[in-house]
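The complex is shown incomplete by one protein chain, all other protein chains being positioned as in the whole.
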Amino acid sequence: MTDALLDVRGLEAGYGAGRVLFGIDLQVAAGSVTALLGANGAGKTTTLRALCGLIRLQGHVTLGGQRIDGMATEEIVRLGVAHVPDGRGTFTGLTTEENLRMGACTRRDKAGVREDFERFYEYFPRLKERRHQQAGTLSGGEQQMLAIARALMLRPKLLLMDEPSFGLAPKVVQDIFRIMRRVREEQQVAILLVEQNASLALELADHAFLLETGRIALAGPAAAVRSNEAVRAAYLGGST
Amino acid sequence: MQKKLLFVALLAAACVLPFVLPSYAVFQATMVIAYALALLGLNLLTGYNGQISLGHGAFFALGAYVAAMLMEQAGWPYWATLPAAALAGGVVGYLFGLPALKLDGVYLALATFALGVATPQLLKYKGFEAWTGGSQGLVLAKPEAPFGLPLNSDQWLYFFSLAVAIALFAAARNLLRGSAGLRVVAVRDHAIAAQAMGIDNARVKTLTFGISAMYTSVGGALSAIVVQFVAPDSFSVFLSITLLVGAVVGGLASLSGALYGALFIQFVPQLAEQVSKAAPWAVYGAILLALMLVWPTGMAGGAARLQTWFNRRRQP
Partner (left out) sequence: MNAFFAQLMSGLATGGIYASLALALVMIYRSTHHVNFAQGEMAMFSTFIASMLLQAGWPYWAAFFATVVIAFVMGAAIEAVLVRRLRHAPVLAIVVVFVALLVILHSLAGWLFGYTIRSFPSPFAEAAVAGGLLSPHQLGAIGVTLLMLALMYLFFRYSPLGLQMRATAENPTSSRLVGVRVNRMLALGWGLAGAIGAVAGMMVAPVVFLDVHMMSGVLLYAFAAAVLGGIGSAPGAVAGGFIVGVLENLLGTYVVGAELKLSVALVLIIVVLVAKPSGLFGKAIVVRV
């Protein structure tokens, strides 16, 4: 894909002396959903952190043709990249609504922001109910929704999602994925989705990359990855 | 083996010192010993147990005044005031450690800072004036060497302090090496894990506070005996800050650090003062900054690193 929104070549990253990623290539097309799969410790979270500049990296990362590797996180974000981190990253001391306002803090279009507030309160009615409540008191699922909504308030071109299903009850996970499907239809945002829950991710995604101990082991359209024998055995429970 | 030889050599040198140096230098050396004990106390609390104190000057003052009052007002012999100062320090430290339990990090620093700032006022309190001598303080008589030994006062006090210090340092060393020491450090490094392992964090912390205050008190008592004078304004918050500087510069969580730190706080201000009246504190500040930003382990850390480097080179 030469016209990819996000183009990553030879990404290497790690923490201190420990290297985690050993040269990753991946692409995300504008408006598409790309899944990044892999077991615990494969390097999925590290990849997302490197992409938004939270950790040091080597390699070539371009967003819409512009090099972003080496840029400060806040500058990458201002170019249109939103990250929903593992752990949600909620501002626990602020209210729900203040969290959302923070998501919009770099935007200049007041009318657009108001529109988005209405729209996201409609996607996530529970957030609307709790909008003046301190965000730290929300449940895990609600905080996840808040994190997603806050990221969407940036009106990003690219949304990086780190394990949205983590630690959540199955019903809540379904709700969240349903919303993500809706987001993907109604907004023109590309999503790079990191998930341990491979089957859920592959249902939603257009393309998929499989990460194994810091290297891309498999890449291709989601359907192809889903029907791959090795993937089925290791990540999808082995059933046909 | 090497370490023991080094220690014996240093001890021998220390014993020879008072006979080759002029009286004033011997006096300074004795002050270094007093400060080293005070710093050992602070080190125990902050370095080994992780509780920050910006108010240890208060315990130094406590020991100094207990010694002074017992000597001047109650006629006690100077050597008997040391156990009294130790007891006073231990008790007050433990009591202060009780509410301090609930405070962590910056808040404890804040509370101890308040203690350090309030100390001179407490010492000047009119109600205690009969004992403390109020703003004027107390003047003490200089002890003579006992049993007619052929030593002058300065030399005698030096050996006396040295003996006390060696005993107390050895006690601290044994304490830290034993299971008590492990508990103290465990509480510093990982309070939750320590508690999960059955360590009574509260008890460890308050006891450490008490023991720390005890050591600093003894240092204060010695300093009072040596200087022969106590007055409230010598024990301002800047004394507490000086002690902190000494502990940090010497190297926290290290017994030898107390000695390095004491040497630092005794001699560096005198050198700096020759440049300007304001200089000593500027020097303190600058060095503190440099250490925190660049070299956090202090002089003891530097010495340890030198040792490692030396050892590595000796291997073929």
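Per-chain residue numbering starts at 1, and chain names A and B are given in the order in which the chains are listed.
Operating definition for what follows: a contact is a pair of C-beta atoms (placed from the backbone, for glycine too) under 8 Å apart; a residue touches a chain by one contact, two chains touch by 3 or more.
Since the model is a prediction, treat every value here as computed from it, not as a measurement.
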Handout entry: Full-complex contact with the absent chain, from B:A14, B:L151 or B:L288
Key = B:L288
Fill in the blank from the handout: Considering the complete complex, of A:Q66, A:T106 or A:T213, the missing chain is touched by A:T106
Problem - Residue in contact with the excluded chain [from A:F22, A:F91 or A:F166] - result: A:F91
Fill in the blank from the handout: Of A:Q66, A:T137, A:Q188 or A:T213, the residue touching the omitted chain is A:T137
Exercise for the section: Spell out, residue by residue, where the missing chain touches chain B. Expected result: 46, 50, 52, 54, 99-100, 102-103, 105-107, 109-111, 113-115, 117-118, 121-122, 124-127, 237, 241, 244, 248, 252, 276-282, 284-286, 288-289, 292-293, 296
Practice task
Determine and list the chain A residues touching the chain excluded from the picture.
Solution key: 52, 54, 72-74, 77-78, 82-83, 85, 89-94, 98, 101-103, 105-106, 134, 136-140, 150-151, 153-154
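The rule is simple: only the chains that are shown with their structure count from here on.
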Handout entry: Mean-CA-position distance for chain B and chain A (Å)
Key = 55
